[in-house]
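Missing here: one protein chain of the complex. Every other protein chain is in place.
A, B and C are the chain letters, set down in written order, and residue numbers restart from 1 in every chain.
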Amino acid sequence: MSEMTYAQAARLGLQEEMRRDPTVWALGEDLGYEGGMAGQYSDLQAEFGDNRIVDTPISESTIMGAAVGAALAGTRPIAELRFSDFAMCAVDELVNQAAKARYMFGGQARVPMVARMPIGIRGGIAAQHSQSPEAWYTHVPGLVVVTPGTPAENRGLLKAAIRCDDPVVYMEHKGLWGMTGEVDESDQSEIPLGTARTVRDGRDITIVSWAAQVGVASEAAEVLAGEGVVAEVVDLRTLWPWDRETVMASVAKTGKLLVVHEAVRVGGFGGEVAAEVAEELGVPVARLGGERIPIPFSIPLEEAYKIKADRIVARVKEMLA
Amino acid sequence: MSEMTYAQAARLGLQEEMRRDPTVWALGEDLGYEGGMAGQYSDLQAEFGDNRIVDTPISESTIMGAAVGAALAGTRPIAELRFSDFAMCAVDELVNQAAKARYMFGGQARVPMVARMPIGIRGGIAAQHSQSPEAWYTHVPGLVVVTPGTPAENRGLLKAAIRCDDPVVYMEHKGLWGMTGEVDESDQSEIPLGTARTVRDGRDITIVSWAAQVGVASEAAEVLAGEGVVAEVVDLRTLWPWDRETVMASVAKTGKLLVVHEAVRVGGFGGEVAAEVAEELGVPVARLGGERIPIPFSIPLEEAYKIKADRIVARVKEMLA
Amino acid sequence: MTSNLANEPARVAAMFRKMLVIRAFEEAAGENFFVGHVRGSVHQYIGEESIAVGICENLRDDDYLTSNHRGHGHSIAKGADPRAMMLELFGKVGGTSDGKGGSMHIADFSVGMLGANGVIADGCTISVGAAQAVKLLGQDRIVVNFIGDGGINRGPFMEALNWAKVYELPVLFVCENNQIAATTTTRLVTAGEGIAKRAESFDVPAVTIDGNDLFTVDGTAARVISEIRNGSGPQLIQAMTYRLRGHFAHDDAGYREAGEAEAALAHEPIRRTEAWLLENGLSQDELDGMRDEVTAEIAGYVEDAKQADWPDPSLAFTDVQDVGAPAIPGVAS
Partner (left out) sequence: MTSNLANEPARVAAMFRKMLVIRAFEEAAGENFFVGHVRGSVHQYIGEESIAVGICENLRDDDYLTSNHRGHGHSIAKGADPRAMMLELFGKVGGTSDGKGGSMHIADFSVGMLGANGVIADGCTISVGAAQAVKLLGQDRIVVNFIGDGGINRGPFMEALNWAKVYELPVLFVCENNQIAATTTTRLVTAGEGIAKRAESFDVPAVTIDGNDLFTVDGTAARVISEIRNGSGPQLIQAMTYRLRGHFAHDDAGYREAGEAEAALAHEPIRRTEAWLLENGLSQDELDGMRDEVTAEIAGYVEDAKQADWPDPSLAFTDVQDVGAPAIPGVAS
C-alpha cells in the first residue's frame, strides 16, 4: 500500500496497463513534456516513446476521430482532451462515430478507446473550463461513463476503462487531482465498471453522488450524524451503467433518496436516478445540483454555484421533516 | 386560416420575420436551390437575396460560430444545421460560445440567434441522422430549447425564437414535415416560449410529451378513452423553460404522471420532468422513452425502437392498476 | 500518367466488369428505392466507377479503406460482397450489418472496408487514426480515405491532412471532385484553387487527374500507393469526375444546366473503358455478354433481398456495447 494522489494513481494505472499491453497508447496535447494537466502522464513518454505517448496538434476533432480509427484498427487508444469543455469540439466524433460504429456495422467493429475528459470546478477557471457534462454521455447508447472519486478508484477504474472493449468516457474531477489516498500496488485487478461504492452506511436517507461531490456529501453526512440523522452515502463511480441494485437496495432500506451532483441540476443525471427510484419504489426523492448558470469566475460567484454540505444538510432535514 | 404543412408553416413564419426585420438572415447548406431539407426555405433566396439566405460550405463549426459572431454584431442569424446529428459538429460553438457569451462578458453581449437542428426518426435514415438530443441543451445554461409539434406551432414558435434575444435551439421533428394543420395568417403574434399546450383534458393521468410523440400520446389517449380512462395530454412545446405550472396543475388534478419521448429514455428530459413532479407532488411518475440503443435502419428494428401508442396504453394501465 | 494497364487487356476487362457491377448495383438500388423496397438515403456512384475500381485494384485486401455517404462503389471495389450489400439496403438478415446500418453504414471489416459514413469528413480523422495504429503495430498496410469536393471544406479534413503529414502516416486521400455537393456548386463555396493546392500547403503531395479515365487512375494509384507503402508519407489524389445522377436517388438534379448531364455522358468511365476494350480485342458480343451476366447477377441479389427474412426485432438490442448493454426483450437478463 502506498499513499498517492489521485493524479499519481491515474498515472500508475496507465503505466501498468501500457506495460501489460503494447497496444495501449495515448494521444493529446502536451502529454510529453508537460505530462498532462496534472502530471497524470508525466515521464511516460520517456518510458514508452513518442509513438505511444503522442503529443498532438491542437486538433480536438482529430484527437477523437483518430482514436476511433486506431481502435477500429486493433489498438487501445486513450484520447486525452484536457477539459470536458474542449471535448465538445469533438462531440461528433465521440457520439456519431465511437459510440455507434459497432452497432451500425452490425457487430463487425469494436471501439476499445477511452475518451478522457476531466470535469468540474477548480479555482476560477470559469465558464469554458469548469463544466460537468457527464449526463450527456449517459444519454448516448454505446458509451460507458465513469467518474472516479478517489485515488484508488482513479487507478482501478482507469484500468477497467482501458481493458473495456467499449468506448469509455472517463471523467476525472479536476478538483481531486491533489487528493491523497491509499493504493494497493500489488493488486492489479480492475474495479468493475457499473459497481457503486457505499461510502457510509445509514438508515434514514440515501445520498447518491459521484466525483468530487462524494466528499461533500460525506461531510454533510458527518454533520447529520451529529444531529442523530444517519445518512447512507453511495458513490456511483460509473454513471453508465449505474449500479441500480445498490441504489435500490439502499433506498428500499432508508426510504428516501437525495441525489447530489456538481453539474447543473436541470437535465443532470440526478433526474435519471431520482426518476428511476421514484418509479420503482414510490418513495420521496430529491435532487441537488448547480443552478442553471454558467460557472462564474469570481470567488463569491463560484462559491454561490457550488453545492456545499450545509445545503445538503438542510435538504435532508426538509425531507425528514 | 389556411391549411398548410409543418414545413410550409415554418417557411411562412421565417418569411414574415425576414420581411419585418432586415437583420434576420439564415445560413446553412443547400438553402438556396434546394430550399432546405423539407422546403422550409424554398424560394426565400429569390425574395431576400443570397446574403440573407446564405448557401454555405460544408463547415458546421463555422455555420454555428459565424452565427454567434453575427449575433454579437447586431444581426439575428438562423443557423441551419439540417440534422441535430450534424449539429454535434458544432456543439462547442453552441455551448461554449453562444450560450455563455452574455454571461462571461458580464451582460455586455446578447446572442439573438436560432440554432435550427431537426430531430427524430424518419424512414430509415438510421443512427447518424435520427437522433433526438434535446435533453442535452436543456442542461446548458443560457440556451432556450423549443420543440414544435404542429404547423401552427412551427410558425408561432419560430417567430418567438427569432424575436428572442437568447440563443434558441430550435428542433423541428423530421417526421412532422408533411403534417397539415390550420394556420391563422392574419395573426402575427408569436407563441410565448415556455408555455405548454393542453392537447386533451383528462382526469385520470397526465401524459406529458413533445414533438412527434404528442400525436402518439393523443392516439393512446383515444384508445384509453374507449376503455373509460380519461388521460390529460400536455405538449410541452418548449423544454427550456418548460411550463412547470401547467404540468404541476395537471398532475395535481390527475394524481399521476407519465412522460413520453422519442429520445433515449436514459438521460432524457423525461427524467427531469418526472423527478421534479415526484419531488414536488410525491405522486407516482413514470417515463417511456427509447431504449438505450442507436437508431437502427431496418423497418422491424426501427419499429422496435419506437414508442407506440400500445406501449403508452399498457404503461398507463399498469399505473392505474 | 501512363499506366501498364494498357498492356493488360484481361486486367482491364476484369476491372471493367467490376465497374459494371457497381453501375448495375446502383441502378438496382435506385429502382428499388423508388418502389419502396429500399429506404433511407441512397447516394449513387453512377459515373464515378473508374475511381474506386482504379484505386482499390491497387490495394491489398488487408489495406484499410474509409468512405463517405456515397460508399457503395468504394465498398464493392474493395471487395465487399454486393449481395450482402443489397440485403443491407433492403434491411434484411444477411446484410452487411443485418439491417442495422443501411446504405450509409456499409462496412466489411473482412476486406478492410472500415465503413461508409453519414457524417461528411469524419472518415478522414478515422483514417489517420487507423494509420497510426498500423504504424504502432508495425504493419505495412496503407489506409485510403475517399472524400468529396464538398467535404474538403470541413475542418476535420484539414486537421487530418496536417496530422497525416506530421506523423508521416501511410494514408492516401482520394478527393472525388464531381464539382458539386448535394445541390451546391462547390466552386461557389470553395476559396482558392482547390484541394491540390491546399494539400501542398501541408507538404502533402497532390496530383489532379481525370478520374473518369481508368488507365490514369490505375497508373496514378499504382505509383502513389507503392510510394506510400515505401514510406513517402501521406499523399492526395484529386480525381476529377462528374455525378451523372442527382445527389441521392430522390433528387432529379433540376438545378443543372440543360444538357450538362447529357454532355457528360461522352466522358463517363464505362463508355470510355468499353470503347477501349472494343479497340483492344474484345468483341461487342463479349461485352454484351458480360453486361448481361452482371445485370443478372445483381437482379439475383435483388431477388434474394426481397425473399430474405426481416431481422427479428430483438436484433435492435444487440451489439450496442458490452458493459451496460440494453436488455434484449424476451430474454431474461
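As a convention for this text, a residue touches a chain if its C-beta (ideal position, glycine included) is under 8 Å from a C-beta of that chain, and two chains touch if they have at least 3 such contacts.
Keep in mind the model is a prediction, meaning the values are calculated, not measured.
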Touch with the missing chain holds, among C:G40, C:G118 or C:G155, for C:G155
Per the whole complex, from C:R23, C:K100 or C:K165 the residue touching the absent chain is C:K165
Out of A:E3, A:E227, A:E303 or A:E318, the sole contact with the unshown chain comes from A:E303
In the whole complex, of B:R52, B:R155, B:R237 or B:R315, the residue touching the missing chain would be B:R52
By the document's definition of touch, the residue of A:R116, A:H129 or A:K256 touching the omitted chain is A:H129
Those residues of chain B that touch the unshown chain are 23, 25, 27, 51-52, 54, 56-57, 59, 61-62, 64-75, 77, 92-93, 96-97, 101-109, 141-144, 164-166, 193-194, 240-241
Where chain A meets the chain that is not shown, the residues are 29-30, 32-34, 55-62, 85-86, 89, 123-129, 291-294, 296-305
Absent-chain interface residues of chain C come out as 153-159, 161-162, 164-166, 188-193, 197-198, 200-204
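The definition used in the following text is that only the chains that are shown with their structure count from here on.
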Contact graph of the chains (line, ring, star, complete, other): complete
Expressed in whole Å, how far the mean CA point of chain B lies from that of chain C is 35
Chain A to chain B, mean C-alpha position gap in Å, rounds to 30
Within chain A, the set of residues that touch 2 or more other chains is 92, 96, 103-104, 141-142, 240
Where chain C touches two or more other chains simultaneously, the residues are 95, 97-101, 105, 117-119, 155-156, 320, 324, 326
